[in-house]
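All protein chains but one are shown in place.
Here the chain labels run A, B and C in written order, and each chain numbers its own residues starting at 1.
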Amino acid sequence: MSQAKNAKTKFTQIFRSVEVESETDKRWEEAGEFPASVREIMQRGADAGLTRKNFMALMGASLSMAGLNCFKSPIEKIVPYVNRPVGHVPGIAKYYATVKANAVSVAPVLVKTREGKPLKIEGHDDHPLYRGAITGDTVATIWDLYDPDRVRAPQKKSGTAFAEIKWEEAVKTAVSALEKSTVYIGKTNFSPSENATIDRLVKASANRSRVVYDPTSSIGEALKGEKASYGTNVVPTYRFDTADLILSLEADLLGTWLQPELYTKQFSSKRDPLAGNMNRLIVAEANMSVTGSNADDRYALVSGSHISLALGLANLLLPGSALAGNAQVRKAVENYTASAVSASTGLTEKQIVSLAEELKKYKGRSLVVSGGASAAVDGNGISQVVANLLNTILGNDGKTLSSATPFYSGANITSDTEIKKVISDIAAGKIETVVIDRANPVYELEALGFQEALSKAKNVIFLGTHINDSAALSSLILPVSHYLESWSDAESNGYYYVGQPAIRTLFSTKSSLDILLSLLGDGQSANALVQSTSQRFNKAGWNALLARGFTESSKLNTGAGRTFNAAALSSVAANPPKAGGYKLSLYSSVALGDGSGANISFRQELPDPISKMTWGNYLAVSVADARANGWKMGKNVKITAEGKSIEAPVFVQPGLRKGSVAMAIGYGQKNLGQVGANIGVNAYSLASAKSGNMITAGIPVTVEDASGSSEMATTQKHYELARERGLVRSTTLQEFQKNPRAGHEHEEVPHGGKAKGLYTAHKYTPYQWNMNIDLSKCTGCSACVVSCYSENNIPVVGKDQVLVGREMSWMRIDRYYSYQNEDQAKADPDMVDPGVYFQPVMCQHCENAPCENVCPVGATGHSDDGLNYMSYNRCIGTRYCANDCPFKVRRFNYFEFWEGKLRDPEQFALNPDVTVRSRGVIEKCSFCQQRIAEKRQSAKIAGRQLSDGEIKTACQQACPADAIVFGNIQDKEAKVTKLKEDSRAYQLLAETNVKPAVSYMVKIRNQG
Amino acid sequence: MSLESVKNPFHIGKTFKQIDDDIMRPMETFPSKTWWIAFLIAASLLAMFAGILIYSFVKGLGIFGLNNPVGWGLYIVNFVFWVGIGHAGTLISAILFLFRQRWRTSINRAAEAMTIFAVMVAAIFPLIHVGRPWFVFWVFPYPNERGPLWVNWRSPLLWDVFAISTYFIISLQFWYMGLVPDFANMRDRQERFKARSKIGELLLTVKKITLRVISLGWVGSAKTWHHYEKMVLILSALATPLVLSVHTIVSFDFATSIIPGWHATIFPPYFVAGAIYSGFAMVLTLMIIMRRTFKLEDYITMKHLENIGLVILVTGMMVSYAYTVEFVIAAYSANKVEQYVFMNRLAGPYAWAFWTMFACNVVSPHFMWFKKLRNNLTVLFIISIVVNIGMWFERFVIVVTSLHRDYLPSSWDMYVPTIYDWGMMLGSFGVFFTFFLLFVRTLPVIAIAEVKADEANDSLHAAH
Amino acid sequence: MVNKLITAGKILAPIILIGGIAGFLFAPPKQVGYAPEQPIPYNHQLHAGEYGIDCQYCHSGVTLGKKAGVPATNVCMNCHGGIVGAAKPDVKKLKSIYNSGKSPEWIRVHNLPDHVRFSHGPHIKALLKEGAPTKEACVACHGDIANMPVVTQVKSLNMGFCVNCHRNHRDEDVYKSKGVSVSCNVCHY
Partner (left out) sequence: MPSLHEIKEGLFSYQESEKGWVATVRTPADLLAAAKKVREAGIQNWDCYSPCPIHGMDEAMGLHRSWIPFITLVFALLGATLGISYISYIDLIDWSIVYAGKPYFSWPAYIPILFELSVFFGGTATVAAVLILGKLGKISRKPINNRITSDGFAVWIGDSVSREKVQEILGNLAEEVSAVE
């Protein structure tokens, strides 16, 4: 492919130019890598008939909507395929199975492509474990592909700036640098092929070493703890679908820890109160996490004191357990009495004892987990050790968690001690070449002094997608392709996955595997390597593997219980530490995770599920501390830990215990791209390194007032009155079993429910679309929100617009803090234990929609299939409908957000089936009208009726908890009809007689 | 021709010639320095209005402080405010005519002009506050090539379109027809003017031609007067329900919605009372200035101003009553959302606006109980201004505080007007006063023929 | 002179005004009659009319989904790859384009605005009688293409055109169960 003279023509060529097309085909064919079924993916559409929709619908929509259709339409050309791939019908989407694997998780996905362009990432429905579960972050990776700030070609530093060079030259430079003493720094890695290749690369010479680290402490903490407890280098598979009681100690298993989508799927499969199939989730944590907010019981701890709690519980549970006779264990835990733990954690003795009592009841069918940055109190994996201890005591090991088919069995983690040694070696010039593979140690390992050391290295080779803080300091950048452009593989949970490319590389990049292989210089291609690796796992043949995307590498089994090595507890303090002062925990945010994807504006604007903050991080402080110090939202404070201090705004977060403060990692990167750089502050710089290890939880800090305050771009500022107004309804399982109508106490029924409307209702046949959302299942993870953005071309508006309240999300997740009753509320004035409720709110498609009534031009009305439609091209923008919407789900385009605002190639991420809205029109949730239309049309062509569950909205499809059900209410057998008639079902503001098409199910908490 | 003094307190007792000269003096003399200063200020505000308008067309409505819960802000506040102002003119002309209130004759012309200009200013706002103003003609149900694509007849905004355009057209016709005899009078006075230069001659000719055209060949025939008088009566009879309907329909914009604080059956009378209240206050402001600057004290007497003061007192109490009833309804409704909205008005983040409104609208008119204060120009002037401020805040309270906290607390947010919002508000005063200042210099500010008719009537009674 | 001008103005002004408004409102659609010159003057009359090639031979996507689709150039080559019409200059041109690995750049004739979403499949399904040639179904919107040497737009294809058909037929028994609707969201989303 010729180097582009001009970026615009270049990207146009990718989809349009037959010249480039055939050239590419030839290249692939010569390489002999492409089986027929995959080749068609690469046959990108030169059919301009479609490209018209893609280009013009996206780029020209607002033009024509601005009334230019009065004039003669511009001449459009149709350039058809020269040879159309067999089975390819222009205009019809194709799906390919692939896998998204990064340092901390593996996600089987389906890629929706149109005319050869990936458009959307969806969960893999056929995966027996995931069953379509996906995280918002994975959905957002489609924008990673089209990120204009990706490194587009190899770069070499000359002076202070980077200059593009040819791949051959880049590889040559790298290979010669590798001849010096080298350290290869990377993160945990699920890919057998990559791990083997890196090992070959490192072992090829004696002066090369490998460092594997995990700054989010999710896999890292687990690996260290497993090693200490059992001597193995694997992270077990957790089976939350078999556990009746889940105790999470700082592990945000529903939000960010390891595989939240899978865990949410498993967790929600046991949240079915009607069938009595309810598990119990108990969370003990310092910061309010997604998991904590979904807990049946949540214990707010002093930051970093979860180890004390775990040991205290172990102390109480030890008698009569398998480890009862183990003196080492008894010695480690004996000082952790209930009263001592109480002093350490802030909980009452009664709470601790009753928790232990309850755990006792669930022996062998409970699961204790711990991990993540907010659990890493010593950098040696103690949190995993204590979780293992409790699981052993409770007899869970081998029952609800499995090491036989591990979640992670890739590259082993390097201890902080070794990392420190490597850093000092670099600083001392003993290591001349540093290879940084898809990591950002300059940013993440600031506490260990990595940046200062790196300046001493002669050669720094960076493999990655963006010029991040580490790349900025490197001498050579080898751009890595997106996973949708690469061959890759992964192994996890007893499955082997193959990642296949869905598009040719947009830029002059190479897959990570290809780069590694070229550094090895043995001429093997990534495709060939993956094929040969796959033969170890795959029996069904390569094409079948590609079609499915994964294969079972070994039968998922729970394995036998392992023997806990009590020596792992040797590092435990003899006495629990006392609470006092401010203790800081760092945590991964749902939106940004480790921060590697921070350059995607959609991620930045995704409201945090708990705080609803966008565009930046903050110091979460407790209500008590805020009150004591007079801190208001956004007050700037100076946080000092071990002499290093940063300034950040305060966010008053209910659910924190006095003295606990928390801050999200992933923000405050100095280099990344036009979007992601310099947003928020780098929380890693507060990590403690005093002990020699990097510690991210329970860090003693001082917090002082700083000058001024910052504007907090939250999308939700109020949470009061939700219960009083009957908006979120909840009850306990016990109540619900006594009274199926429990939870509806605040329902307003005017005229005793006998009020009749003035008019007879219209009939909608044969379809009337309805939706049901189960608040018991919804965890607030926000995957639906991201999916909605991706499906419906919703613009990101930026921090300044969020600040004035103009976010465009069609679907938002309302988060309310509430108490069951007044007494509870009075008993907790500092809001340490509030109930947290999530409520996804999108257009309710009311049958008597107030918005329809008021539009003077009839741009919004009710369709024959019961949808409240919005014709953008008729809208003149009076905003009356938005005012009159009691749910405030209509969004107005205050500015032009698309035309002229997209940077090439961002436009390719737009869905060609959805009109891009111009300035001055209202938009809102359409119940994924384009999906309904597509299925209805195909049903019409086939001459049949739609079946239940055939249409899935984007939010429903993304929901890992299966909380959203969509269907035809006219079909008496449809799931949505049955759910609507359930005793738990209610509609928002039913008293206003707007008759919403969305119904919610009362949230049931399984309390005690 | 002179008349003996009669008992009617509004009797002027001047010759018709004198009346002509008095009322037409502003049109026939070169404008004073004060006028020029006022005009320059108003015109520059108008220019600012136009500038912001163009900027908003180029950039988008995002330059204003609107956001998701508060989709209507100062634009609609200004719209309702100006429509309200626009009620007094027709009310004075029509209703007072039907009730045979003699004191209307001295003020109806200026009040009607005020109506026309206020409605013009008001009508600009809903047109420019839409997202795509270049498509605003879609609100008219005209046949089009898109097939059967019509409007939504159920929308109160569409009713607004019909109501305000009808109101504007009928008011304009009423005003213009009232001016025709005076135009004829002006036409017939032109001979006394001589041009001193070529340009002057040209201008004079243009003026003469214009006057001839706009006076429609009026010759003062009794047969014409016969129909004309009937027309005035009928237009008054039509305009009276029209004027009530217009603000009723404006109130429907709010009352037919579902938003607590808007959805109230009391809105139509409440809005009409408020409109009369603010309209009369504006008339008072304008009359006090006008009679002073143009020395029309003989025509617009203290008695006139006192009567306006009484109207303000009465409508002020009606408005106060409406405020009270709103709270009573909310308290009685057992509707928590409704109750919250009213508590929020009293003590929420926009309580300052509510209490400003309260002080201006509920407290200040009670000074009008005292005859001494009613006859004090300074007091009247201050109260007229204060009432208008209060009525502006009333609309602010209704529009903004209801929207910013409605049903779902999750969507609650604040509305902070930007500098452009305030600019548009100030600019709208500029537009209004530019027109009004031009009016006072180009058209007779008092309906001469009607004043004469009343004077003639007096003479007939005196003769009996 | 002046008087005549004034009289003329008096008469003409309302005519121009009313005519202008009427013209603006009821002007015939500009697209009707649009027949651009194509890079290769492909003759539908010859292929579809005289030789009776079914529309779906080339426009194969028409029953499947949104797009009828302009055929890939190798479809032309199915016949013209050999000796069929090999002597004709246009066929030679086509071949040379194909052999250079490209496709001709056809000019779009029927061009809907981008906020309109039309799917061929259901329409052909509804209009096509069992066993009849496809062209009978195409006529409704495209006119008698099989008799057009040069493809010309014959229907306005504006919103009124679509809606009239939908409205007039939605209550007929044949279409009743098919969900023929005049709701805006049938085409606009």
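We take it that a residue touches a chain if its C-beta (ideal position, glycine included) is under 8 Å from a C-beta of that chain, and two chains touch if they have at least 3 such contacts.
In this text the structure is predicted, and so the values were computed from the model without any measurement.
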Which of B:F64, B:F252, B:Y323 or B:F393 contacts the chain that the document leaves out: B:F252
Hidden partner chain, touching residue among B:L242, B:L296, B:V311 or B:M357: B:L242
Residue touching the undisplayed chain, where the options are A:P479, A:P850 or A:G920: A:P850
Omitted-chain contact residue, chosen from B:L61, B:V387 or B:A449: B:A449
Chain not shown: contacting residue from B:S215, B:T315, B:N361 or B:N388: B:S215
Chain A, residues in touch with the chain not shown (by the definition above): 757, 759-762, 847-853, 855, 858, 861-862, 995
Hidden partner chain, residues of chain B it touches: 1, 15-17, 20, 141, 148-150, 152-154, 158-159, 162-163, 165-166, 169-170, 173-174, 177, 180-181, 184-185, 187-189, 191, 202, 205, 208-209, 212-213, 215-231, 234-235, 238-239, 241-242, 245, 248-249, 252, 449-450, 452-453, 455-457, 459-460, 463
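Methods note: only the chains that are shown with their structure count from here on.
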Computed distance of Cα centres, chain C from chain A, in Å: 46
Multi-partner residues of chain A (at least 2 other chains): 861, 874
Shared-contact residues (touching 2 or more other chains) in chain B: 149
Contact footprint of chain C on chain A as seen in their complex: 18-19, 22, 46-50, 52-53, 56-57, 60-61, 64-65, 69, 72-73, 75-84, 89-92, 766-767, 859, 861-865, 867, 869, 871-874, 913-915, 926, 929-930, 933, 936-938, 940-941, 943
Residue numbers on chain B that touch chain A, as the complex places them: 59-62, 65-72, 126, 129-136, 138-139, 149-152, 154-158, 161, 253, 256-259, 335-337, 340, 403, 405-414, 416
Chain B contact footprint on chain C (complex, rising order): 25-27, 29, 156, 158-164, 167
